[in-house]
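Shown below is the structure under consideration.
Only one protein chain is missing from this complex, and each of the others stays in its spot.
Labels for the chains are A, B, C and D, by order of writing; each one numbers its residues from 1.
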Amino acid sequence: MIVVEDLHKHFGGFHAVDGASLRIETGSITGLIGPNGAGKTTLFNVIAGVLEPTSGRVIMDGEDITGLPPHALFHKGLLRTFQIAHEFGSMTCRENLMMVPGGQLGETLWNTWFGRKRIADEERALRAKADEVLEFLTIEHIADLKAGEVSGGQKKLLELGRTMMVDAKIVFLDEVGAGVNRTLLYTIADAIKQLNKERGYTFVVIEHDMDFIDKICDPVICMAEGKVLAEGSLAEIKANEQVIEAYLGTGLKNKDKVGA
Amino acid sequence: MSKNPYQDDHGNKDASITNPQGRAEFQPAPGTGAAAHTGDAFLIGDSMTGGYGKTGPDILHDCTIAVNKGEIAVIVGPNGAGKSTAMKATFGMLNLRKGSVRLDGEDITGLSPQDRVIKGMGFVPQTHNIFTSMTVEENLEMGAFIRRDDYKGTMAQVYDLFPILKEKRRQPAGELSGGQRQQVAVGRALMTRPKVLLLDEPTAGVSPIVMDELFDRIIEVARTGISILMVEQNARQALEIADKGYVLVQGANAHTGTGKDLLADPEVRRSFLGG
Amino acid sequence: MDLLHAFLTLANFVLVPAIAYGSQLAIGALGVTLIYGILRFSNFAHGDTMAFGTMVVVLVTWWFQSMGIHLGPLPTALLALPVGIAACAALVLVTDRAVYRFYRAQKAKPVILVIVSMGVMFIMNSLVRFIIGPDEQRFADGERFILSARDFKAMTGLDEGLTIKTTQGITVITAVVVVAALFWFLNKTRTGKSMRAYSDNEDLALLSGINPERVVVITWLIVAALATVAGTLYGLDKSFKPFTYFQLLLPIFASAIVGGLGNPLGAIAGGFVIAFSEVTVTYAWKKVLAYLGPEGWSPDGLVQLLSTDYKFAVSFAILLVVLLFKPTGLFKGKSV
Amino acid sequence: MSDTGKKIGLFAIVGGLILLTGVMQSWNSALLILNMGLISAIMALGVNLQWGFAGLFNVGVMGFVALGGLAAVLVSSSPIPEAWSAGGFQIIGALVLGLAVIVAAAVLYKKMPKGIARTLALLALLIVGFVVYRAVFDPAVEAVEAINPAAAGNIGGLGLPVLLAWPVGGLLAAGAAWVIGKTALGLRSDYLAIATLGIAEIIIAVMKNEDWLARGVKNVIGLPRPVPYEVDLQNSASFVERAASLGMDPTTASTLWVKGLYAVLFTVVLLIILWMAQMALHSPWGRMMRAIRDNETAAEAMGKDVTRRHLQIFILGSAVCGIAGAMMTTLDGQLTPGTYNPLRFTFLIWVMVIVGGSGNNLGAVLGGFLIWFLWVQVEPMGLWVMQTITSGMSDGPLKNHLLDSAAHMRLLTMGVVLLAVLRFSPRGLIPEK
Partner (left out) sequence: GSHGNEVKLGVILGFTGPIESLTPAMAAGAELAMAEVSASGKLMGGAKVTPVRADSTCVDAGAATAAAERLITSEGVKGIMGADCSGVTGAILANVAVPNGVVMISPSATSPALTAAEDNGLFFRTAPSDARQGQVLADVLMEKGIKSVAVTYTNNDYGKGLADSFAAAYAAVGGTVTTTAAHEDGKADYSAEVGALAAAGGDALVVAGYVDQGGPGIIRASLDAGAFETFVLPDGMIGGALETTFGAEINGSIGTVPGTESEGATMMAKMIADAGIAGGDGPYVGESYDAAALILLAMQAAGSTEPGDYKAKVMDVANAPGEKIYPGELAKALEILAGGGDIDYVGATAVELIGPGEAAGGYREIEIKDGKLTTVKYR
């Protein structure tokens, strides 16, 4: 369970996150929505240790994790993806996945010189695992391509794939859907559900595609201007006047005028 | 091409009406004689074959995309299908091994991207589509770089469309949120006042309310006679407003039709639009 | 207690020289910072570009002097400056065509360009020595001082003198004017903005109809002008010697970086930080303190924090400290 | 396959160049180039570790090389007991004191709450510490430096075998790298570059001006060697005999033999370091490093402690440079701090790495050999070019001017060759895949 207490993040005079308080229940798939610039990514970045909060606390399973560096959080089981894909461009897609698991034997220099055998075994396992993930994401054909040279959507998939390489406790997904083909996205939705059910991952999902949110998220939190605007089931949120006004809107005005 | 039963002459009729410049003479690219259907569209990327770099493998295979004057054409397809590549090819950002690009009847295959800008093409790439170190306003000004007239009016329109940008206009664009950046990118392209606008996933990461606004605006823009060619993963909304839709798979045309046709096609829906 | 004398001593040996040296560094750093900001690499050939431009100025100055053309109290070299700038511009443009353009087209990494610029540095270096030789050359003329220590003492009857050289005056004024002009140009004009856009995102600049080659040419033109001006002012103040110009590279880079790469204001600030740290930290305060203290008293030692042997070490240490607190320089520079 | 072919071909070409030197000029020259080439290759490996593996822009190579050289003096030169009794221990004491003050300041900074009080306390501590430090340090230094200043004036070394200086040089450089890394590794690209450059200058400044340490600019000459002296060989009957049996005169035989021995020693070191670097690169460790180089933020989010890894590789690369520095000083037989200049000891090494192909160990080694070969051979080449140009000319001022400029042809030729190589393969001769 993650509890965010009165979190503030200011950039100069601008309050990107302005006193947000929320809790994420273990085992849930929480949706985080809100207009552009509401502070969602900033909130993620603060929780994930990329940004220092101006004030406030983040507590994970009773432990104060505010300000811990990202790599430490990773080892506590807190993973995240990036809204703008952060691939390792000069490495192959498979390597992008294989590098993820922490504490690999081969990451110790000593072993690279005197433990070749054990490393080889470990590598075989990692490779199998990576191929499995690639296959699941339907991108096994790009396994040997450099990650810098695959399509925008494929990069996002890779981003998601990395979180599947380890046993995470909680995964923060920042707009996995943007730029991903819808058919595939809904497959991913199923996968998230499956990971949630079978492995007990907790997910926090930022997404602008309401259908996707609809499919998987139970509690949904809507942020606006750095604060939590509304919280509840998706149905409740959708019915919320403020949310409609700030975020959902009422559909295309010109829709009927098309196709003349 | 042959496996593409949808590539009929829909849309060309419109083009004959909306294209006052008259018909272009269509010269099929070597070895791809079958693509004559789009011969009189405003912008045609015709039977394009090619890939990245001098030696890279072909990404596009005899792929044709076109848009008529004042119409909206939407390209959809799975990730890595070559949609962005097709757009870039149309814009002269990679070398075509085969095929040609024609704008308003003129063969522009050999032109550099800047020259195409001057010819009236505008482009919003999928990634890296803003000047991160420059302020929002400067980004928009750069959009109007080739314009010699007063662009204050256009800028006001862009600010109307995306009010948040007006608020942040003195801020470096690199400090904006993902969706805000996307708005800057589209705003920049609109500033060009192009004759044809190429948008690579303009709505990726923007909130529903802005997306609706954006689509609305795109329709309006199209109705002023500007042709719009866009790639979209929010495919259902996009196809709803599209005059024409292309489905690309592995660098080749898989389905082509009006937006409504494609939306109605159960196979397309299932495989590419998420059911 | 003699505040006036204390101040005069300080001004004469610390403030005036440091301000002048700082301005010299700043104009040099402007060139470096501009190339870094727009073309995105650290140009090692900058010192030798300065040497080349100055060399032409020196040659033309000699020619003018031999023809009896003078500029009154101002150095004749100022008249020769345009020729120097033109020649320098021609050189850098030819270099760009012959060398750098290829790597731009390849989209080579900045570090490759750095190494390439070292190759260019070697070549320019030999070119200059080849033409004018490795020796020191003098070309300064006109009124040397705005205010000389001797005259000052005679005029005021004080014990301490104050020197302000003509070239120091020109340098400081030039530095201020040039920075202001450059700042205005980059931030307010269409061309300037297009240059920044190009440096930010080359592909997108292309898509906005910005002609990259034009941006590059303009950049080099400005750089050539800055390099020649910087080199000439420095040469007038000290002397012209190719090797010294090569050595200038280090403090110039330090200035550009401590100020924040790519930022003209940073270049100025950086120049002053480096100059002042070189001069002040190793300054011996003995004389100043003697004036400040009671009559007839004087400190035993020199009251020097560190010996001048460490002046570079100190200026680099200060640079380090600045960077530790402001990792991209005083004015938030770029990094590639 | 053709890839390996290319590599073998390139190494063969460089080997051929060195052999050609042997045939055309002399085997002594060839071996000398080979020896410095080996050392350069090791330095290039060190830089490549940092830049090619982790993207750390270290332009302070010179400093680490110099520290290696210092180690050679401190380990191998003979001790000077007078200096120790005059003030050596006091100097050490002063240094420890200085360190203690810094540590105390750091502790103070951490322990006290932010505010005016802390600033004042810190300032007071530092000022008092500095004054006390100087009060202990200065007289001791004076005393030591007063002892036979023309020939000594320093605290001397440990008088241990000079081979020991190589690992010690590595350790010394590693220690310095640790301190630097702890403070400066947060900087990026060119900012890190200038910071490391500055630190290197500081190291050189200390070595130049602290005469008690290693005589400063007065240089230490005649360091002991790990190999026999030529003169001794020439005087040894058995050696002369053996040389004669090979049909060589004793002078040539002895010089070749000594250089050959050095070459063997250096080759062993190079091979060990190369092997270690190759193993590390082609392992999960190397993969992690490349990931960090590609995208630090993402690597951090994937649980890699970027700061620690940067520090690790910074120390390793610097240590390698330190080892090479100690080897070089051993080969020279003397330490001359004045000769350390960034162009030769930092940027030339960078040229080696880039021309060879960064991110690739073999490339770095190749670059080391090739660029060193050129650095030495462009001199006669430049001269030759000038002579060829002027050979058809009639005597006159122009011809004289051109011939006088011949020496500057050296740098010109270097520049031209450098540009030619980089034009011909802009990503280096053996690019990273």
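Convention: a contact is a pair of C-beta atoms (placed from the backbone, for glycine too) under 8 Å apart; a residue touches a chain by one contact, two chains touch by 3 or more.
Please read these numbers as outputs of a predicted model, since none were measured by experiment.
*Asks:* For the chain that was dropped from the view, give me its touching partners among the shown chains.
*Replies:* Hidden chain, whole complex, touched shown chains: C, D.
*Asks:* Check the options D:Gly46, D:Gly216, D:Gly286 or D:Gly428 and report the residue that touches the missing chain.
*Replies:* From the options D:Gly46, D:Gly216, D:Gly286 or D:Gly428, the contact with the absent chain belongs to D:Gly216.
*Asks:* Consider the whole complex, including the chain that is not shown, and state which of C:Thr33, C:Thr54, C:Thr95 or C:Thr163 touches that chain.
*Replies:* Of the candidates C:Thr33, C:Thr54, C:Thr95 or C:Thr163, C:Thr163 is in touch with the missing chain.
*Asks:* List every residue of chain D that touches the chain not included in the displayed model.
*Replies:* Considering the whole complex, chain D reaches the absent chain at 24-29, 32-33, 36, 149-151, 208-209, 211, 216-219, 221-222, 229-231, 234, 251-252, 254-255, 258, 328, 331-334, 336, 338-339, 341, 344, 375-376, 379-380, 383, 404, 406-408, 410-411.
*Asks:* Given the full complex, what residues of chain C touch the hidden partner chain?
*Replies:* 9, 12-14, 17-18, 21, 24-25, 129, 133-136, 138, 145, 148-150, 153, 161, 163, 165, 234, 238-239, 241, 243-244, 247-248, 251, 275, 278-279, 282-288, 302, 304, 307-309, 311-312
By definition in this document, only the chains that are shown with their structure count from here on.
*Asks:* From chain B, what is the lowest number of touch steps before chain D is reached?
*Replies:* 2
*Asks:* Which chain has its C-alpha centre farthest away from the C-alpha centre of chain B?
*Replies:* D
*Asks:* Given the two chain pairs B-C and C-D, which is bridged by the higher number of C-beta pairs in contact?
*Replies:* C-D
*Asks:* What whole-number Å value describes the gap between the mean CA coordinates of chain B and chain C?
*Replies:* 48
*Asks:* Provide the C-alpha centroid distance between chain C and chain D, rounded to the nearest whole angstrom.
*Replies:* Chain centroid spacing, chain C to chain D, equals 30 Å.
*Asks:* Please compute the C-alpha centroid of chain A, do the same for chain B, then give the distance between them in whole Å.
*Replies:* 29
*Asks:* Which residues belonging to chain C are in contact with no fewer than two other chains?
*Replies:* none
*Asks:* Provide the list of chain D residues touching at least two other chains, using ranges where the numbers run on.
*Replies:* In chain D, no residue touches two or more other chains.
*Asks:* Given which chains touch which, is the overall layout a line, a ring, a star, complete, or other?
*Replies:* Graph shape, chains as nodes and touching pairs as edges: a ring.
*Asks:* Along chain C, where are the residues that touch chain D in the complex?
*Replies:* Per the touch definition, chain C meets chain D at residues 36, 42, 44, 99, 102-103, 106, 108, 110-112, 114-116, 118-123, 125-127, 129-130, 134, 250, 253-254, 257-258, 261, 307, 309-310, 312-313, 316-317, 319-320, 323-324, 327-329, 333, 335-336.
*Asks:* In the complex of these two chains, what residues of chain D are touching chain A?
*Replies:* Contact set of chain D toward chain A: 276, 279-280, 283-288, 290-291, 293-295, 297-306, 312, 432.
*Asks:* Would you pull the chain D residues touching chain C in the complex into a rising list?
*Replies:* 51, 57, 183-184, 186-191, 193-195, 197-199, 201-202, 205-206, 208-209, 342, 347, 350-351, 354-355, 358, 405, 408-409, 411-412, 414-416, 418-419, 422-423, 426-427
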